[in-house]
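The structure that follows is given in the form of structure tokens.
Missing here: one protein chain of the complex. Every other protein chain is in place.
Labels run A, B and C following the written order; every chain starts at residue 1.
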Amino acid sequence: MALRTPEEYRKSLRDGRRIYMLGEKVADVTAHPLLKVAVETVAQDFALTESNDPEIRNLFVFPDNETGEPISRFFKTPENTADLEKRSEMIARSIRLTGGLPFGKDVGTDCLNAVMVVADQMGNEEYKERAKNYLRFIRKNDSAMCGAVTDAKGDRSKPPSKQAHPDYYLHVVDKQKDGIVVKGCKMHITSGPVANEIIVTPTRQMREDEGDYAVSFAIPANAEGITMICRPGRGEQTPYEFPSGAPVRTLSEAMVVFDNVFVPWERVFMCGEWQFSMLLAYTFASFHRFTAISYKIPIVELIAGCGVAMAESNGLEKAGHIRGKLAQMAAYVETLKALTRAAARDPIMYGGIAMPNPLVANMAKLHFASGYHNFIQLVQDVSGGIITTFPTYEDWNNPDTRGFMEHYLGGSDKFTTEERLRLIQQTHRWTASAEHAHMEVTTVHAEGSMEAQKMMILLEAPLSEYANLAKQMAGISG
Amino acid sequence: MALRTPEEYRKSLRDGRRIYMLGEKVADVTAHPLLKVAVETVAQDFALTESNDPEIRNLFVFPDNETGEPISRFFKTPENTADLEKRSEMIARSIRLTGGLPFGKDVGTDCLNAVMVVADQMGNEEYKERAKNYLRFIRKNDSAMCGAVTDAKGDRSKPPSKQAHPDYYLHVVDKQKDGIVVKGCKMHITSGPVANEIIVTPTRQMREDEGDYAVSFAIPANAEGITMICRPGRGEQTPYEFPSGAPVRTLSEAMVVFDNVFVPWERVFMCGEWQFSMLLAYTFASFHRFTAISYKIPIVELIAGCGVAMAESNGLEKAGHIRGKLAQMAAYVETLKALTRAAARDPIMYGGIAMPNPLVANMAKLHFASGYHNFIQLVQDVSGGIITTFPTYEDWNNPDTRGFMEHYLGGSDKFTTEERLRLIQQTHRWTASAEHAHMEVTTVHAEGSMEAQKMMILLEAPLSEYANLAKQMAGISG
Amino acid sequence: MALRTPEEYRKSLRDGRRIYMLGEKVADVTAHPLLKVAVETVAQDFALTESNDPEIRNLFVFPDNETGEPISRFFKTPENTADLEKRSEMIARSIRLTGGLPFGKDVGTDCLNAVMVVADQMGNEEYKERAKNYLRFIRKNDSAMCGAVTDAKGDRSKPPSKQAHPDYYLHVVDKQKDGIVVKGCKMHITSGPVANEIIVTPTRQMREDEGDYAVSFAIPANAEGITMICRPGRGEQTPYEFPSGAPVRTLSEAMVVFDNVFVPWERVFMCGEWQFSMLLAYTFASFHRFTAISYKIPIVELIAGCGVAMAESNGLEKAGHIRGKLAQMAAYVETLKALTRAAARDPIMYGGIAMPNPLVANMAKLHFASGYHNFIQLVQDVSGGIITTFPTYEDWNNPDTRGFMEHYLGGSDKFTTEERLRLIQQTHRWTASAEHAHMEVTTVHAEGSMEAQKMMILLEAPLSEYANLAKQMAGISG
Partner (left out) sequence: MALRTPEEYRKSLRDGRRIYMLGEKVADVTAHPLLKVAVETVAQDFALTESNDPEIRNLFVFPDNETGEPISRFFKTPENTADLEKRSEMIARSIRLTGGLPFGKDVGTDCLNAVMVVADQMGNEEYKERAKNYLRFIRKNDSAMCGAVTDAKGDRSKPPSKQAHPDYYLHVVDKQKDGIVVKGCKMHITSGPVANEIIVTPTRQMREDEGDYAVSFAIPANAEGITMICRPGRGEQTPYEFPSGAPVRTLSEAMVVFDNVFVPWERVFMCGEWQFSMLLAYTFASFHRFTAISYKIPIVELIAGCGVAMAESNGLEKAGHIRGKLAQMAAYVETLKALTRAAARDPIMYGGIAMPNPLVANMAKLHFASGYHNFIQLVQDVSGGIITTFPTYEDWNNPDTRGFMEHYLGGSDKFTTEERLRLIQQTHRWTASAEHAHMEVTTVHAEGSMEAQKMMILLEAPLSEYANLAKQMAGISG
């Protein structure tokens, strides 16, 4: 099969999976008014790989080195800077081309790449072989995947083994001849409801007495014992929104409950090796923060663009204080871009696999996350209060009110009033809506909190080399 | 009448006013599914003045100095620090008592107080008498008022007289024997759709050739020629939200179109005195920023409280980095409170009227607005990603999923899982919802942008005294 | 005696005290080329109390409530807001009048006020009486005092009792019939070398097994066993500096070694009451941070003034980005002033003694310290690189070079070139010199580090009230 069509993808989701939304069991995710938006968003990934535009196709498709068949480039294990750069470009382009992130293979392959690195570092040939076979499997099936990492965690001041019950972190409850049985719950799982496969890794370092929590595996999303509970997100374009240039794209998130789920041994990639749990968590984090900064680029470009265009539509793009704010916005966006490129250019090699530079990738993520709220403040500031008080498209379509809107809501003569209102609608969407609020929180928490990034920066930055320079200047030995 | 009941207030809104929402003319604002939330919010103001609790009644009611009748304290023209402190406390308390801001008399009296100051500064006895009479009128009718200040503005790089059409700023189009006729549109008018009276003042300094734009007046909200176009805001509690401890309170905003509206002379407070337009705009700003910082206090206390309680419910309130963030949150909130008190304590006296200290009030507003996004980031950070991904109350009420939620969404044992989820719901509301997004933008733009505050700080701060100190130390004459 | 003259003060310092500077024992601090600058600075305190200007005299002098004699207002134990405001004003005025801070009685009385509060809280009549007698003593002798609080501390991760030796924190080594013997070293003691009296309090909370470290007392600066080691600071005006409008004023700091120093019981204010060590440290901190914010005000006004005047001398005071920076500078300065006033207005009363509001005083100090570097950056930015590269006054006085300087170093025609250079000299002094660098570090560390302020903010801010608001909105009980 190798490359699937959007329709094949849709069909594959009608597989008996157990999904809940707003208190009801979802019969068919592809038909659910909210979830189908997420389905169509991920379906774009399959649309892109069947593009007729050779440049796009070359970016999103590559020939399987074993079979020669065309497969999704997400399934290419990165071997060098060029592979990382292509992956980053593919992620960013997919947003620019479709208006949203078809998050169907990103996180899952971040997990799988980390699994491969750790299997190699363990020197465990069995795990290496299983991971390789699993890669063959998803290549062959062109699987949509999600990664399930964050546990429920309970009381955050306590380790897994000291919680009120043992299930706050996912763990092995039974080892059988053919496989293991796991129990637990993974939180905030992006694209879980619309994935074919779930790949699970530990969320943190485990200790010697927490071997059962050091577990990694892959499983189909419709496996018995799996229940997903979703939160409603952005739905389709409404009649009161001014039209936009592209359909609404959005992601779905879910808490994914594993209620005594059986996993066959051939899909188990870690089981008890607690000493490697932190390496797996950190390696995943490096791959995934690189994914994160790659997909954030077109988003912050778009948001900055709302600010630039709103300043123009207000006639203020030459005002001194506005220019100062535009410069700050640009510096925020372009620093993110430069750091993302730098993370690809200085990878760490692990047995033939190129991991994005963890120090640079974490700094880039920290730059993004710590500066985002200030960036948004700048865009809101240059745009004006109108982005949260403008009348709706239905008022525009009502002859009683359209004239007033036409007369009073104009700005610079570079834009018609309707163009300005459409721009206001976009700026509202990205900086003043429920979607924006959701994005603000995920900026802080998705792909690891800022504290997680600081922890990795402390580990990766050459602090002792700095200290040695100081000691050398002080004429003292280290 | 003097003090009205909530029901009298509701009834007064069924007055033929011309309101549009989502493309439809609203027949009765008190019955409209969205607008009635705003109606009920403002109705709280009338409930508070009929409170049986003497402490509350003493705060919200005071005896009219002319008639001896009990009237709303909002109608007390401030004469000293104590009056300003009471006004500030009344505003803050109304939120703490009702769960929202009954914004029925705040902005309107800010406008009227400014009108009185400027009439006095002009030395115009006629205007002074009209303002006094209008005060008597609103006292007697216990009117809900809105203030209408911000114009449509068109191309912001151009003054009123250079715009594509003359109506981007509200102006006098005719002067008649009995009154004036005005045309224009005021934007972002909070509580416009649920007010009895609209009081209008200029938004900026006008120049000599812009005398027609230097106009201030009061008018009933249902006057002929007035059309309001609303944007849908927060509605009532939904079935998918975890219950809260108080009904939803919210404000409504509207663009208010004045389409050749007649205003009788006895309601005109400025007409052509362009030299005083800036004084009126600035005096209003000082009163209104004081109102703003007063009502922001309980809101940021509540939001900080979400952060504190979420940290507890996560079991993290003792963690070093969390404590550092809680200290920053507290410093943000308490600095706002200390500056608000300081603004009341050093008022500027204008002919018997106490205006909140403009330098301190503007700094307090700038502190609030410039630090808000960072404050929110701290609260989101200590709360966790769950505030934007948690399942809904309907899932909690579904037996299929409740057990999983109960089992996996617990935290510290100081809270039951349901309590934690209710807390998450509140934290979502204030930091991760459409309401939050709206509040973020209004933080930047409502009551004047940060640039407006900087401009007033430059005017009010003793920069030349600083320079004189430097020159004196340098041994040079000023 | 009650009020001394500057000359009496100078004479009192020739008392055999044991002071070291640059490797040499100082024979007479009043004659030492560096230390005499500090002597003359503190001597200003005595000049101010003998001022003929009634307004100044009324500010700096007050009648002893017991003797009726005129004494320094520093010796007035604050009983209310007015006392605190006067104290604050006196501190700020002393800098404006003399060009520097005559730090002769500020810290010492901060210590003594804290000692009095704690004696009262302990309910220890003996200590109360001793403190009262000591107050009589310093009033009568018009003593210059320093406060000695910060210990050497050794390894900061360890408490006093776990250090490599017992002396890293000052402690009682012997209790005798007539008094105690103490050993230790107090660090960074401002005005130690030019004080008559030293008053010692603990730097932190002590634990049950650290009773010997819970010690507070007063002692003359020339007592046997005391050695002070100074660091060279700013000396007198040099020939290469452009003249200034006032003599150089500066403070001296020293490490003060207590090498088995005997203290008579009548000067001991705490000895073993470890439970009250934290209260003493915190009460001192509240008084002292209020002193700190009071004396910082005229300094930051002066520095801001350098920026304002430099912007003028560069012809740039109207440029948009410069105005934005001036507004930020003004907001920094005026927020400090407003918070300082607020700390005086809401004091905490302890048995008749008014302690500045600890929450507000700590926020003010944190505002000052956390924003100072940014404030300096703004001033440096608006001033230009010339403040660190300008030729010297000696070049100005050399006919070979003066013409070039006159021709090329002019700016706006509001200033002569010489005036501009004098202004540059002042701006250099306050933002680009060794003095500035010293001040930057003391901003961070003097009167407690920012972590100390955050700790007190966490203790004093109503975090649980915030949380209760959130819980109430969530409909859950505390």
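Just so it is clear, a residue touches a chain if its C-beta (ideal position, glycine included) is under 8 Å from a C-beta of that chain, and two chains touch if they have at least 3 such contacts.
What you see is a predicted model, and the numbers here were worked out from it, not measured in a lab.
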| item | value |
| --- | --- |
| Selected from C:T5, C:Q121, C:N141 or C:T392 as touching the chain missing from the view | C:T392 |
| Of C:P33, C:P63, C:P232 or C:P264, the residue in touch with the unshown chain | C:P232 |
| Chain B residues touching the omitted chain (full complex) | 319-321, 324 |
| Residues from chain C at the interface with the omitted partner, ascending | 20, 22-25, 150, 152, 154-158, 164-165, 167-168, 185, 187-188, 227, 229-232, 240, 253, 255, 257, 259, 314-316, 318-319, 321, 372-374, 376-377, 380-381, 384-395, 397-398, 400-401, 404-405, 407-413, 431-434, 436-438, 440-442, 444-446, 449-451 |
| Interface with the undisplayed chain - residues on chain A | 96, 99, 242-246, 298, 301-302, 304-309, 312, 323-324, 326-328, 330-331, 333-335, 338-339, 341-342, 345-346, 359-360, 363, 366-367, 415, 419, 422-423, 425-427, 454-455, 457-458, 461, 463-476 |
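By our rule, only the chains that are shown with their structure count from here on.
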| item | value |
| --- | --- |
| Furthest chain, CA centroid comparison against chain A | C |
| Intercentroid distance (Cα basis), chain B paired with chain A, Å | 38 |
| Chain B residues counted as touching two or more neighbouring chains | none |
